[in-house]
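For this view, one protein chain was removed and the others were kept in their places.
Now for subunit A:
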Amino acid sequence: MRRTIRFLRRNETVEVGNVEPRTTLLDWLRLTERSTGTKEGCGEGDCGACTVVLRRLVDGRLVSEPVNACILLLGQVDGAEVLTVEDLAADGRLHPVQQAMVERHGSQCGFCTPGIVMSLLALYETGEAPDRQGVTDALAGNLCRCTGYRPIVAAAFDALGRIEADPFAQRRLDVAGALAALRDEADVFVGDERSFFAAPASTDALARLYLGHPDATLVAGATDVGLWVTKALADLPKIIWLGRVAGLDAVAEEHGTLTLGATVTLARAREALGALDPDLDELMRRFGSQQVRASGTVGGNIANGSPIGDLAPALIALGATLHLRRGDGRRSLPLEDFFLDYRKQDRQPGEFVTGVTVRKPAGRHVRVFKVTKRFDEDISAVMGAFCFDLADNGTVREARIAYGGMAGIPKRARAAEVALTGAAIDDHAAAERAAAALDADFAPLTDHRASAAYRRRVAGNLLMKALMEIATGDDAATRLIAHREVRHAAE
């Protein structure tokens, strides 16, 4: 048992043993370390001004990922190097990312700039040369109100073109060594029985601890729990972080299924799910932002039970089974049955999500649409996921349809499914019946994202669009972003 949080900072190991469990990384940086280069813009992980880079050893490789320090708990950096904007310039030289930002006039007021530099640093450290969309994806979680982004994107391309002459490569090797030395397999427990930050190292230890403290808050990525701290000012005296649990982040494929462990990040889930269908890749690309995907997890997104969490409808459409554990007891259930009511799930005290298994589409036709006010980094007004199994004659053998944003929970459209089953995929009348049947399935709400009428109409139109695309085999005529077309061309 380790009684401290331990991480790497400016080549030194920092050990913190006495800290409020809810302390955020940003507050620690700004108030305790007094490094004020990292800014607080929104305190909810949306604007990216607080972006810092965490480096971890993953399978022996040094991986750099951007995270929002404002909603990351300090304990979550255990075992990582924390890199902030002040750390980049070395020996009197700006990092290539910084240099390019200055030369391209990429800063105006400068307040978002540290976060942008750190997001671009993470991109730079991948060593890859992305296209424009790769760059804008890397920046989707960084709001800039001054520049209009054009010079920032230009700076990104300049910097990414300078990777060969990277003077920072040696430092990365040193960091990898230091992180390897930090590694241990101990359970971490900081605090006492009444107030603690705990990070068990195994599923068994987690099960024991949570059973003993069913009132504790489970934290995976903290992309939502962080807001309970910064906005709701929740106290959260007992926190159990899942980030050290060995094996909980496994990705496994067998017998036509894909199983994602609860702590698989959304970034890694994108790789696994994206391989199944281009629409799933696009969904995950637009899921939060790079920072959110680096922290947020599959289990967190499901267990959180948000009616607008994008993962659940997509997984339900594919056909997903959720796995839970409580003490030594384990059970599984269809994912759609986990969601009982608004923010209410079928989960007992002391029980936690261990993972989810989906059926691979194989020959089934998948379509997923996310409709938002703004394309990137926005929460869905309506999200529709469709999976159709067609017979050789083109009739629908099985229809699985699920929506987000249409009810208090992610929910299957069973009436619409029935209306389509047995119909020809290009049967327009059946499609219209199915779209009309959505009225039996859903009674959406009006809120600041959309009116009920818009949600209802778009839900029907998305279904029509999915059927139209599958029937015609043409996606180009119906998509503003031609990612399916691009994927087809590449194949």
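To be clear about the criterion, a residue touches a chain if its C-beta (ideal position, glycine included) is under 8 Å from a C-beta of that chain, and two chains touch if they have at least 3 such contacts; residues count from 1.
Throughout what follows, contacts and distances are computed from a predicted model.
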From "Branched-chain amino acid ABC transporter permease", "Xanthine dehydrogenase, molybdenum binding subunit apoprotein", "Zinc-finger" or "SPASM domain peptide maturase of grasp-with-spasm system", the hidden chain's UniProt protein name: "Xanthine dehydrogenase, molybdenum binding subunit apoprotein"
Residue touching the undisplayed chain, where the options are A:L25, A:L139, A:A199 or A:C387: A:L139
Contacting the left-out chain in the complete assembly, out of A:G17, A:G127 or A:G148: A:G148
Identified contact with the non-displayed chain, of A:L182, A:L445 or A:M464: A:M464
Missing-partner contacts on subunit A, residue numbers: 27, 30, 34-44, 46-47, 49, 84-86, 88-89, 92-94, 97-99, 101-114, 117, 132-133, 135-137, 139-140, 142-153, 230-231, 233, 369, 371-379, 381, 447-451, 453-454, 456-458, 461-462, 464-465, 477-481
